[in-house]
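The structure appears below as structure tokens.
Here the complex is missing one protein chain, while the rest keep their positions.
Read from first to last, the chains carry the letters A and B; within each, the first residue is number 1.
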Amino acid sequence: MRLLPKQDTFFDMFEKQARTVDQGAQALSALMTDYRDVEEAAYKIKTMEHDADEIAHTIIKKLNTTFVTPFDREDIHALTSAMDDVLDYIENASDRLALYEITEPTEEAVKLVSILVEATTLMVSAVCQLRDMKHPKVIREACVEINRLENQGDQVNRMAIAKLFKMHDSPIEALKWREIYDHIETAIDKCEDVADILESTMLKSG
Amino acid sequence: MRLLPKQDTFFDMFEKQARTVDQGAQALSALMTDYRDVEEAAYKIKTMEHDADEIAHTIIKKLNTTFVTPFDREDIHALTSAMDDVLDYIENASDRLALYEITEPTEEAVKLVSILVEATTLMVSAVCQLRDMKHPKVIREACVEINRLENQGDQVNRMAIAKLFKMHDSPIEALKWREIYDHIETAIDKCEDVADILESTMLKSG
Partner (left out) sequence: MRLLPKQDTFFDMFEKQARTVDQGAQALSALMTDYRDVEEAAYKIKTMEHDADEIAHTIIKKLNTTFVTPFDREDIHALTSAMDDVLDYIENASDRLALYEITEPTEEAVKLVSILVEATTLMVSAVCQLRDMKHPKVIREACVEINRLENQGDQVNRMAIAKLFKMHDSPIEALKWREIYDHIETAIDKCEDVADILESTMLKSG
């Protein structure tokens, strides 16, 4: 056990985890704009999810063997769990596209994924501010903006489900898409959780 | 930051929040018995939900800037969050009635909403006892009664879903109603969460 950990390694790992989550979102977005080889794309995203999982485990392990941490232990735990959740839901969405043999994305799915990518990009930039807190405004603004994206995602999802439910002739398709929309929207929600944790961490350290 | 907050303002705000939640339940109940202008009713409930949200934010803000609180900080946080949740689910239910273009309420929806109104009414009277704890029995009895209502809601929901699933000819209608029933039932569940928090707060202070 280390008494004096190199404190920046937590930051290194957070940034690495945030970037992996963002890569997952980008990969899902690439699939949306060029919809083919779905199995392969889903597999690629699954690999990224395993990578992010391993980073999360390393962070938790380090947390359990470190006396002095750069900020509250619970916040470190919450932050890494929330980032893990974002990619879990992204992976769920891409897994279902393959598993349910979806032949083409709906307009609403494309819109939701583009909102998701905006949110993960902002998340990365906010996580990168944790290290030195030189630009707390970046965290503050990312939080406001991710909150706005989350509301937008919720609206798109509501309208998307209402639209699905008007397609009375294919209830199974409605069920499939509904689940996929929910996974994407939950991924966006979890970005908001990350932002909230970053904001409260910043306030405590300020 | 105040060292000596006027302690009663937390109670004022709790009561205001509880009453706003109850108004939302009453508005949903009014819609059930006189089912028209659904969009307008849903909009009205959305406004109430925004009001309750603002009260919750004020409570959290006050909590973060007050040294001495009338009871445990975590309980204040949990209480205001749980009340917020009740109205969120009520708003979800009314939103879906409009969004899914439901033309008339089912018998089971009417029954669930009447159980909900009983629960929010009891919730208000229990929250109003927090201030002076002169009648702890009111809190105790409200808890027992809300628990009974929650079980009753669960039974109505189970039977309602079983009934929906027998209507093999309209699966989309089943999906819509199932979601609406779930929102109403969850609102009742959250009333029970409020009651549980009140009870444990009362036990600690007793």
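Annotations
Assume a residue touches a chain if its C-beta (ideal position, glycine included) is under 8 Å from a C-beta of that chain, and two chains touch if they have at least 3 such contacts.
Here the structure is a predicted model, which means the values were calculated and not measured.
Checked against the full complex, the candidates A:Lys44, A:Lys111, A:Lys176 or A:Lys190 give a single residue touching the omitted chain, namely A:Lys176.
Considering the full assembly, B:Arg158 is the residue among B:His50, B:Arg73, B:His135 or B:Arg158 that touches the omitted chain.
Checked against the hidden chain, the listed residues B:Ala174, B:Ala187 or B:Met202 yield one contact partner: B:Ala174. On the side of chain B, touch with the chain left out of the figure occurs at residues 158, 161-162, 165, 167-168, 171, 174-175.
Residue positions on chain A in contact with the hidden chain: 95, 99-100, 170-172, 175-176, in rising order.
Everything below uses one rule, namely that only the chains that are shown with their structure count from here on.
Rounded to whole angstrom, the centroid-to-centroid distance between chain A and chain B, based on C-alpha atoms, equals 30 Å.
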